[in-house]
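Below are the structure tokens for one structure; questions will follow.
Below, a portion of the complex is reproduced, with chain positions unchanged.
Note that the chains take the letters A, B and C in the order they are written out, and that residue 1 is the start of every chain.
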């Protein structure tokens, strides 16, 4: 009795973490269904497990990271994860309750930054790019506080969990935030950030798969749906100046 | 019923189900494995019935290792084992593996302590009747320590619930994780508070049930 | 029936070593009722606890019922102990079991059927006059009642040997008389060998065939005595009164 269409049903598991990533996958879900692909969203709780799950073929793709993070994982674990498609830019910025510009920030002020390697480095790089500190030559995304070679105004960097940063606005003079964390506080990168990073496609949150399945029909189809007009519309309506589509 | 709860009704029910699976299985393992392990810890101690240095040290070290691991890293370390047991390392069933191992280690320690409180005289009377070790365990030790054992299981269950809230990292789900993901990360503070109140009521009910049963069972 | 050969037992105390039982040899015949008396701390309880190897002796051999308990493998020792009943100085009842269940334990250990168990427990409770307390827990009993439960428990399994550590210490004379009667009956009808530690001279005189006197961990002497009947008071509370006033009259006279 089964129709040929049902026979073609394919399951596709994608690991992800938080909105708007999960929202984007939710939008893609019904679209994939129409194509006979059953998209299952696996929500995990830290930023190592989605790559572990992908590498161990427990999921078929994941959607939570940018390219440098993936590359670092590949390098450390000897895996072959590949970027399928950049989806959106999450612009990193630093926010403050008390100060409007970096110049107002007093000597010795406390700056809260994420405590995981890649985001820690990313925020240090952001400050370095703006000339606020100087990092050792060529450390790039491996930077830690130990790599700060110049810190004229003697800022104190406090490392805090990504999840906790948004709650630290009262404790630190300046807090680095992802837009998705800043938004619920009513803070917008364009308007409220003391500084933001340069929009840089390397940091676009991307759909990632393995080398062996990246070219598969289902994954490609998913990439297509995630860069479709529905997602674009969603991002523009809900995350106008926090999460910019990384596709046209 | 507040709107926000209605909106997430399905997810809330699911997460309650996940918590029940994780905590329920942990309790099952605490009883099926932790109780025997704790009893062995007690019996193999110096001066006790089955005094045996190597078994005691072995179990003692196992319990200490499990309890000294940062829970997050224990979960990570156990991933190969988890995959071997339940076929996958993500999802609710996978989360029960590290949880159950913690449950075993945790409860066995409380069992050991509960049994240590039994007066020597009771065990002597059992020995003098020619009871075998198994008979001593079931007809004397567990009878005399039963209210402590119930209180210990109550304490443990509450700890398991608390541990289960961390299982989001491997996709275990559960109400705690739900509160973190929906309530905290999405700043749905109202939702978070409802969930937490729900958890508090739940824990309070467990404690009340445990205390009441323990009191009923205690005839000292 | 019971034979101790050159038994010693010492305890570590504070900074010294206490020789609780010192090179004791003793033979007790089958069917004998053997008393052990002596001052407080003389080593009576320790000696009794050595007889079923509840305390492992530092040296010496213990033979009960033709089995050398000191060398018996564990399983055999357990079996041997099932036919040695023991009444502890401090009762050692399981506080979370009812009186009935406490007495039932030794029967369960030997695999009595449910029916046989119920009958036997009730019978034993009747011996000690506690049928009506069957459903109580030890915490709800008076001192003497606890002691009687311990006696019922020790009798339940129809042991071949009964070791009693001051079995009537918490009992009034009437109840004591009743218990002594029970002990004599099991001794005469079933040939149970009884060892009884007691500081009540009347009790020892009224029931024992032989008596061992202990002093400082050693046996001073073992003597045979002829039992003289324990004056069995009526089961009437007025008896206490008569006792007092009668003597009164005597002394007034």
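Just so it is clear, contacts are C-beta pairs under 8 Å (C-beta built on N, C-alpha and C of every residue); 3 or more make two chains touch, one makes a residue touch a chain.
All figures in this text were calculated on a predicted structure; none of them were measured in a lab.
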item	value
Full complex expressed as chain labels with copy numbers, beyond the one copy shown	A x1, B x2, C x2
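In this text, only the chains that are shown with their structure count from here on.
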item	value
Centre-to-centre distance between chain B and chain A (centres being mean Cα positions), rounded to whole Å	36
Approximate Å spacing (C-alpha centroids) for the pair chain B, chain C	44
Inter-centroid spacing, chain C versus chain A (mean Cα positions, whole Å)	80
Chain A: positions in contact with at least two other chains	none
Per-residue multi-chain contacts in chain C, two or more chains	none
Contacting residues of chain A [partner chain B, same complex]	15, 18-19, 42-46, 48-49, 52-53, 56, 58-59, 163, 166, 184-185
In the complex, chain B residues that touch chain A	72, 76, 79, 83, 88-91, 166-171, 173, 177, 180-181, 184-187
Chain C contact footprint on chain B (complex, rising order)	119, 121-122, 124-125, 127-132, 135, 139-140, 143-144, 146-147, 217-220
